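The complex appears here minus one protein chain, its other protein chains still in place.
Each chain carries a letter (A and B) given by its place in the written order, and its residues are counted from 1.
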Amino acid sequence: MAENVKPRVRVPKTASKDEVITIKTLISHPMESGQRKDKDGKVIPRSIINRFTAEFNGQLVLDTTLEPAISTNPYLEFDAKVPETGEFKFTWYDDDGSVYEDAHKVEVS
Amino acid sequence: MKLQHTVKAVAVLAATLALTAAHADPVQDDQLLINGEEELATQAPAPDHLEGALGDTVYSGWLFRDTDTRAMQKDDFDNPMFLFVDAGLETWSTPEGTADKSCADCHNDIEESMKGVRAQMPKVNDKGELWALENYVNDCRTNRMGAEAWGWNSQEMKNMTAAIGLQSRGMPVAVKIDGEAAPFWEKGKEMYYTRFGQLEMSCANCHEDNFGKNIRSDHLSQGQINGFPLYRLKDQGAVSMHQRFVGCVRDTRGVPFEAGSQEFRELELYVASRGNGLAVETPAVRH
């Protein structure tokens, strides 16, 4: 089970309607691949973030399946557009069933 | 048999270094501009005490890295160390121990109280001992907070030294090497030039004699430590100075001193002094 999992997200606080905004996300997570062995030669079980979603006011921006090939502390960068003032919701899904969420408001002028 | 093997290894190593002599010096056409606003000096006039050992200029290890790795340090969001800086800042104001005190209860705002601290570490404390930043942190924890000491290379310690180190980012490294510090500095210097391990290599063999060249596919830097603790792509995590020292000594097929040992604190002082004048880059990104 992963400990101290914390997301970091960069989203602008304001944007104009339909402007392209770049979103960067990072989450502290070991992304244990299931390929490594411990000192006794036993395989360390896989434990990764396997899915990430970004939504704005309930509408999908990006839905990503992540595999063990994603590096520790997974980083994702993508572009979104916002039709109105509202809130981004970011969700990370862990192999162990945990779900981590972060939300950011964007004001459309 | 074993000896023969070692001799062969050294010979091939020498050949590798010699043959790659022409490869890539520090990059000259890139600036370490953080978040598009704060430029850090990645080279400085070599300190006098080096007596020309590194030529007339000392270079940050950042200049020896690939474009992508350099880019990762230019933006505090792209730099994964900020996950750990955030964690360190949270701990700063979290009460702990029998005294139920946090760092902030004594030191208040980290941005004020810790500014410049990292640039002077390690230094001689009021008892005449050479202390690294980690020693000061654990001293506070055990004597003022009544909390348990953190392991030298524990994640908690690296979170805290990253958060404290960041407060000196951009300030020139300025460790004291004279007065009470002089005997420690001398010992660190001696260690720097002492060959260790089966490969019989000193720090200087790679980082003074051959910086800018390749050891296998690794591009050797001057071994400056102005960016620690840093994010190492290989480890996919935070790495402390002494952790890197351990790795280097192990690479010589030697038995390393322990992280936090007297030997490594003296070495830290000497190596830090080789970068006096370079900007503190904590938390840096390296490969």
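Note that in this section contacts are C-beta pairs under 8 Å (C-beta built on N, C-alpha and C of every residue); 3 or more make two chains touch, one makes a residue touch a chain.
Definition applied: contacts and distances are computed from a predicted model.
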item	value
Protein name as given in UniProt for the chain not displayed, "NADH-quinone oxidoreductase subunit K", "Thiosulfate oxidation carrier protein SoxY", "Sarcosine oxidase subunit delta family protein" or "Phosphonate C-P lyase system protein PhnK"	"Thiosulfate oxidation carrier protein SoxY"
Contact residue for the chain not shown (choose from B:Q28, B:T98 or B:S217)	B:S217
Positions on chain A contacted by the hidden chain, ascending	20-21, 33-37, 43, 55-56, 59-72, 74-83
Interface with the unshown chain - residue positions in chain B	5, 8-9, 12-13, 15-16, 19-20, 22-24, 65-69, 72, 199, 214-218, 233-236, 244, 246-251, 253, 287
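By our rule, only the chains that are shown with their structure count from here on.
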item	value
Between chain B and chain A, distance of the C-alpha-averaged centres to the nearest whole Å	31
Touching residues on chain B, where the partner in the complex is chain A	77-78, 80, 82-84, 86-87, 155, 236-237
Interfacial residue positions of chain A with respect to chain B in the complex	4, 6, 8, 10, 24, 26, 28, 71-73, 75
